[in-house]
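Note that one protein chain is taken out, while the other chains of the complex remain in position.
Right, chain A next:
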Amino acid sequence: MTLASPAPPRPGPLATSFEPVPGRPRHVPPAGPGKGHGPTVIPGYRLSLGITIAWVSLLVLLPLAALAARPWEHGAGWLWHSLTQERALAALRLSFGTAFLAASLCTVAGLLLAWTIARVRPAGWRLLDAIIDLPFALPTAVAGITLATLYGRHGWVGAPLAGAGIKVAYTQAGIMIALVFVGLPFVVRSTLPVLNDLPHELEEAAQTLGARPGQIALRVLLPAILPALVTGFGLAFARGVGEYGSVIFIAGNRPLVSEIAPLLIVIRLQQFDYAGAAAIGLVMLLGAALILVALSLVRALLPAMAGARQPL
């Protein structure tokens, strides 16, 4: 997310440094002290870092360790059996599958919105900019109930759709809608700062060199915002996999059909099957970790990939 740093002073026209030259490092770290050694400007840095790390370990690492330790109490064979039940597999497939699709939709829609706010700036763009963040602030249960009401068979959206024979609430489509709702801000917020920082001159330069609009979008703009877009996708995906509050109200919750993995965790807990619940939790934890690692790999490879393509 280094691209999202505050706007640097815009370089002058024809800033050659912004041309995507193969092999050129994208971000030059600031020169001077603070590069891993030497004193920093934060007073009491070492002490406060120690306290922070201890505190964060208690808050984050300890629960994760407890989760990882829990499902093994009946042995590995039991764990495997618990996870490969038809119902558990269906729930995991549903959660990861819908989260992936929803994150993909969010990426397209979010990029469009970010572009609109950064470059088109229609009347009321500031309002749009503020509204984007609402799903962050809204309690997810409120979002879920609202969506279920809207898309239910008597809702404002659901009634016309039901007339056309389309059922959204209590189907997998309903899950998608809830996940897009909670995931969209992640994409917009991660791409918007990058778009804001991209100098217009870059496009102008490409234009003077004879690039068509499609070429500019694909060869000039896309490589620059791709890392941020990948980050946004990853955040929306990870959020979607674990999302519970907004989904259960609109999902239908039928085993094998519309039962998401987090709900199955809750159901197993209510059957007093703690180890079985933790088993699904562990798979989701590993899945999410895998996604994040894969995405940072992709981000690391992106400059090389962009370099492999001959720019214009």
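The rule is simple: a residue touches a chain if its C-beta (ideal position, glycine included) is under 8 Å from a C-beta of that chain, and two chains touch if they have at least 3 such contacts; residues count from 1.
Keep this in mind: contacts and distances are computed from a predicted model.
Look at the chain that isn't drawn here: its UniProt entry, checked against "Teichoic acid D-alanyltransferase", "N-Acetyl-D-glucosamine ABC transport system, permease protein", "Sulfate ABC transporter substrate-binding protein" or "Gas vesicle protein GvpA/GvpJ/GvpM family", names it "Sulfate ABC transporter substrate-binding protein". The chain not shown here is touched by just one of A:46, A:87, A:121 or A:212, and that residue is A:87.
Considering the full assembly, A:148 is the residue among A:148, A:182, A:211 or A:260 that touches the omitted chain.
Shown as candidates are A:170, A:186 or A:237; the residue that touches the absent chain is A:170. Interface residues of chain A facing the missing partner chain: 62-63, 66-67, 69-70, 85-87, 148-149, 152-155, 169-170, 248, 252-256, 259, 263, 266-267, 269-274, 276, 278.
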